[in-house]
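Missing here is one protein chain; the remaining ones are kept as they sit in the complex.
Chains: A and B, in written order; residue numbering restarts at 1 for each.
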Amino acid sequence: MTENATRRFIEDYEARREVLPGVDGWLSRHREGAIRDFAGVGLPHRRLEEWKYTDLGRVLEKAGIEPAPLLEGAVLLPESRSAAVFETIDRHVLVFVNGRYRADLSKAARLPKGVEIHSLGDVLHEQWAKDLVERRFDEKRQAESIVDLNTALMSDGACLRVRKGVKLDKPLHLFFFSADAGASHCRNLVLLEDEAEATILETHLGEKASLADLVLDISLGVGARLNHIKLQDEAESSVHIATMRARLAAQARLSSFTLTLGCGTSRGQSFVLFAGEGAEANIDGAYALKGAQHLDQFCVIDHAVPSCNSHTLFKGVLDGESEGVFQGKVIVRPHAQKTDGRQMTHALLLSRDASMNAKPELEIYADDVQCAHGSTVGELSKDALFYLQSRGIPEAEARRLLVLAFLDEALDLAPHDEARESLRRLVSDWFAEADI
Amino acid sequence: MSMLEIKNLHVNVAGKEILKGIDLSIAAGEVHAIMGPNGSGKSTLSYVLAGRGGYEVTEGSIRFKGKDLLEMSVDERAAAGVFLAFQYPLEIPGVTTMTFLKTALNAQRKARGEEELDAVRFLKLVREKAKPLNVTDDMLKRALNVGYSGGEKKRAEVLQMSLLEPSLAVLDETDSGLDIDALKTVAEGVNALRSPERSMIVITHYQRLLDYIVPDVVHVLSQGRIVKTGGKELALELEKSGYAEYGADAA
Partner (left out) sequence: MAAVKETVETVREAEKYKYGFFTDIESEKAPLGLTEDTVRFISAKKDEPEWLLQWRLDAFRRWLTMTEPTWAKVSYPPIDFQDAYYYAAPKQKVQPKSLDEVDPKLLETYEKLGIPLTEQKMLAGVAVDAVFDSVSVVTTFKEKLAEAGVIFCPMSEAVKNHPELVKKYLGSVVPTSDNFYATLNSAVFSEGSFVYIPESVRCPMELSTYFRINEKQTGQFERTLIIADKGSYVSYLEGCTAPQRDENQLHAAVVELVALEDAEIKYSTVQNWFPGDEEGKGGVYNFVTKRGDCRGANSKISWTQVETGSAITWKYPSCILRGDNSRGEFYSIAISNGHQQVDSGTKMIHLGRNTTSRIISKGISAGKSSNTYRGLVSVHRKAENVRNFTQCDSLLIGDKCSAHTVPYIETKNPTAILEHEATTSKISDDQLFYCMQRGIGEEEAVALIVNGFCRDVLQQLPMEFAVEAQKLVGISLEGSVG
């Protein structure tokens, strides 16, 4: 079954390899290697430990994996609250429709000196892009096989490079909209050189049975700072597979926050590699699932050097028949002393048929470290509900209040003040309309 | 007879010289107070006496009851009679205070070639020593210093001192974090242990403690040196004028 979908992807590659960007350079060889590696492992299935709770092969068997149509004419962007959530923020906007950059819909004002933003095809000849794309993060490659797929098929994407000591003046907003059924393969590259700073906002909207395949490759130089916020609100028939891979040099800081308010089957992977001492990574998120939605958060933090801090908190509420998954791993390599690694995941089940699976792992090879993980699953406290009701608050309202309070701890971690407040309002409105 | 004889003591911590030539002589039965501003080297002196790692003696000597203290390991010093009441007593989860006291007492007795105490005699002894310090049975059953209030921790330190009967007790900022009532209880406990065979070093930033534990000699430590030595009235002077004249903030 899985073989079939795997084969279709390989056929798609065979058919399009001459028209994919970078055909004349290093990338075409690299794509060859990637598709070979992907073919070797195939689409992930539940017999692989790292895909224990998500059968991507089976899901994609049913989904359309042919490329989504290339839209060139007028496109009506959605007018939902999610689409508008970052609108009040002064920002640069790059819009991608069906996985293709649309200059006509984008507005990137004059950029400060030392900041470059390109589409993928324009940077493929540059060494830094090659360096980012060729990296490996996953020893077993079970989780990275979907990155191989993306490498083979990537067609477009946003590439940000900020030179040493430069600060991107306002957030860069990447707006992805799948208007039609079909697959889009985007690769986004972010290079912040030493002491550079930037904030990136991502919005992912999909209205049809679409497959969004994304990889975000990040490299942070010494003392660089990247804030990253991602909002995902896609149709229940969609499939979303996204991998963030970040390498942090000494003293660098990455703060990444993901809010998922709608998805079909979604797998979000984060790989963080500490390559220099004194760096810090915060990989956090919140989600609210309903219907038959399935969200799998997979997060590996690799403390390869001493004295780095990592913090992960994912909180979510699950209604309907939805399924939540959190798989996390903190690795502390030999000699990575003075590591501080925290990983927490908390879920509330709101309905009879919702389910949650968590697997927070620690893998520790150094003794002078502080690592902890925690996981809780439960339902809304009946006592708290009763208390609120006894004060005259109707049950539905009381439930909403408690759910919002639960999610608030995670929302607090969104690393941009205005964006955080917008997301908070969005979540509050979402629950006001949702029948939970 | 001299209990403690420190001569020209120089100590480095992480390559930086903290003590720059300390001379100090304490006779049996005497109580010496060491006062000084933060960062003057007070705690360093107490740790060097107890033998904590990371304190490098670059010059000078310490003789304790005629023996070279610097040659001895931490537990040997303890068995020989050096006791340090910690400013921040350590928490040892899962090990009850009672178990800890018994292990320590019997380890020291054994090291000195004395007979170990059995459970019954030990229990009787602890209860007798614990009572005047308001250390309850409940506290003794809890894990050492885990969840103790600031006052409870300091009382437990004095209880250990009373039980282990050291020849030289070093009290490092025993007054920190205590309200006046807790301070009185602790001071009474310490005073009860004063004897012609026992010497004490009371390290403190404030004069307040010395109202209750009255010293025979007061030293002012500043920037790694003893800059002034006098009687108990020196503490009162310092209370008024602060440490400014000794080249440090009174912080």
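Criterion: a contact is a pair of C-beta atoms (placed from the backbone, for glycine too) under 8 Å apart; a residue touches a chain by one contact, two chains touch by 3 or more.
Just so it is clear, the structure is predicted and the values come from calculations on it, not from any experiment.
Contacts of the undrawn chain with the visible chains, over the full complex, involve A, B. Checked against the full complex, the one of A:V222, A:A235, A:V377 or A:A434 touching the unshown chain is A:V377. Remark: the omitted chain is touched by one listed residue; of A:A39, A:L71, A:V222 or A:A366 this is A:A366.
Residue B:A143 is the one among B:A27, B:L70 or B:A143 that touches the chain missing from this view. The missing chain lies against chain A, touching residues 49, 334-335, 337, 349-352, 354-379. Within chain B, the residues in touch with the undisplayed chain are 50-53, 73-75, 77-79, 83-84, 86, 89-90, 92-95, 99-100, 102-108, 111, 116, 119, 143, 160, 164.
In this text, only the chains that are shown with their structure count from here on.
Distance from the chain A centre to the chain B centre is 56 Å, each centre being the mean of its Cα atoms.
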